[in-house]
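Report on one structure; see the data block that follows.
Removed from the display is one protein chain of the complex; every other protein chain stays in position.
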Amino acid sequence: MAYLTLTHLEKSFGANKVVKDFSLDIAKGEFVSLLGPSGCGKTTVLRMVAGFEMPSSGTITFDGQDVMGLRPNQRKIGMVFQAYALFPNLTVAQNVAFGLKVAGVSAAEQQARVTEMLALIGLPDKGPSYPFQLSGGQQQRVALARALAVKPRVLLLDEPLSALDAKIRVSLRTEIREIQRRLGITTIFVTHDQEEALSMSDRVVVMNGGIAEQVATPFDIYNRPATAFVASFVGALSTLRAEVAGPGRVRFGGTEIAVSGALPASGPVTLALRPEAAHLGRVDGREVVLQGTIRDVHFMGSVIRIKAEVGEAMLSMDTFNRADTPPPPVGATAEISLSGRDLIVLGT
Amino acid sequence: MRQENGVVRVLANWAGVLPFLLFAALFLILPTTNIILGAFRGPDGEFTFANIANLAQPRLVASFWLSINLSLFSALLGVIAGFLVAAAVTQGNLPPRLRAGILTFSGVAANFAGVPLAFAFIATLGRLGLVTVILREWFGVNIYTMGFNLITFWGLIFVYLYFQMSLMILIITPALDGLKKEWREAAEILGATGGQYWRMVALPVLFPALLGSFALLFANSFGAIATAQALTGSSQSLITIQLFAQIRGDVLQDPSIGYAIALAMIVITGVANTIYIVLRARSEKWIR
Partner (left out) sequence: MTATIHPARSRPRNLWSWITFGLAVAYFAVPLIGMFEFSLRKRRDVYSLDAYASVLNDPQFQSTFLFSVVMAIVTVIFGIALVLPAALWVRIRLPRLRPLIEFITLLPLVIPVIVIAFGYIRMFNTSSFLPMTGSAMSTNVLLSFGYVTLALPYMYRAIDNGLRTLDVQTLTEAAQSLGAGWMTILVRVMLPNVFSAVLSGAFLTFSIVLGEYVFAALLDRPAFGPYMVAIGGNQAYEPAALAVIAFAITWGCMVLIQLAERLAPHNRAKR
């Protein structure tokens, strides 16, 4: 039985329905991300789980217990906010101990738990410091420690990394995931950054316009997107327009390509291709070879993204950097090979 | 663009501020300095502490004491009342229109001090005032036989509350806005009740602002004169009223004592305002 169950959640603000029929089962210890653009309702769902918003309809159960009648301070959950929300008048140690103090835990036990938490987040001697003396990344770690100190049943994170520098974001997300694994705590993570969602989660919920478009593992979200929105929101995509040439076949750029996936009976169709599925030159196993002209080369370090004009489409190709092979110059002609199996059908 | 040569540039740089500085020097700093120096000037122009020593006469000491007492209580009441109203309107889940309304009205009320305010209260709570009459005719309660009187220490404080409370609302609202919503939510999620949040987080964070506001309200009350005079005539001998009478007609039979009184007043309000400025700077550090 699922540990945390959200059933048919709906939320309207006045005439605006922000969350429409959202359901989700989360297993104990699972790390689930809610991923989507701003306004998709992901934060509202999180705040309903926390108790800061009342659902217009639907239920929320923790471990079999209906928590709808409980106020946020009675639900035994932890939350980390985008703006850290550390209490500025308290030291780091006092911040971390806050939930324990409110619960009436003895001073000695508070002390022990605080030390344990500070060690967990890697800031053992920052206890006496004040929040304004810490960097953004450090403050967020303290916020995490504060949330975990009370041993909550569920951990909620509301875009915790969005306010941080790119480098810190990457290192901190690894840390968060490690801590979460070590403690085995059920976690919901809200983000608009798909790299975060894909790299951290056991499962990802892609949301758009108040509904869940797809709930799956990161691998499935990326490689088997259920809808056009998921396909274009997660990861980079090149699109091309082709003509249906028969059942399971399309015509593009003078070539007929066998395609898996539901095709309309006839007429134009839009297909999408991940950049890593297109290759420069001829490659074994990629049966389709197209002629194109290099229009753009982005050297991004370990990955080189090349944009080539193929017929009327602009295809992106990701290749790994090789120290002995410089990237091709702009304007050169090139052969691009891909496989029909990798083409994703988006619609007409 | 034309390059200005050295002299022209200096002149151009200072042209705009010169009138202002000149005016301030001549009509603000100079007169005040004159007063301060006058406090140390004896009848023949020699330097003396005699004027300041003469402040120790019972009538003046009583006046100072009365003014300080009045200002302390008025400030305390104003801080508490203004804080509660501002908190209700900013944090208390009231419709946002009410907040705008209260702030606008407080802007008016803070300036409504002086003679008209006194008239308004006399018209309401004086012997023939609306409320007095209503209480007598409808509820059978005669507040005057019960000892109520507007022209007393507490009556004055009650009237002063009008502009003290509104001033407090105006200055504490930005500080209350600085309380991040996430702090309250974080506290709640960690198990705290509303009361615990206020006690452990919000009030400590606001404390410098509250203390600073107290100092400002104190100075505001201390220097007020028109309201008191219109309300009580000269029956409440506040130090401002004493000084007024002294300037008008040397009622204290000592031409130089006025300077000393003025100096003492400057010192008192100066200290209070310095406290306010220092504490306000401190509180702004936390609410970044």
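To keep things simple, chains are lettered A and B as they appear, and every chain counts its residues starting from 1.
As a convention for this text, contacts are C-beta pairs under 8 Å (C-beta built on N, C-alpha and C of every residue); 3 or more make two chains touch, one makes a residue touch a chain.
Given the structure is predicted, the values throughout are model-derived calculations rather than measurements.
**Student:** For the full complex, which residue in B:52, B:151, B:225 or B:278 touches the chain that was left out?
**Tutor:** Here the residue in touch with the unshown chain is B:225.
**Student:** So which bits of subunit B touch the chain we can't see?
**Tutor:** 1-2, 12-17, 19-21, 23-24, 26-32, 34-35, 38, 81, 84-85, 87-89, 92-94, 98, 102, 104-105, 107-109, 111-112, 114-125, 128-131, 161-162, 165-166, 194, 219, 222-223, 225-226, 229-230, 233, 240, 243-244, 247-248, 258, 262, 265-266, 269-270, 273, 277
One rule holds for everything that comes next: only the chains that are shown with their structure count from here on.
**Student:** Please name which positions on subunit A make contact with subunit B in the complex.
**Tutor:** Touching subunit B from subunit A are residues 50, 52, 71-75, 77-79, 81, 83-90, 98-99, 101-103, 132, 143, 146-147, 150.
**Student:** Under the definition above, what is the set of subunit B residues touching subunit A in their complex?
**Tutor:** 180, 182-183, 185-193, 196, 200-201, 204-205, 285-288
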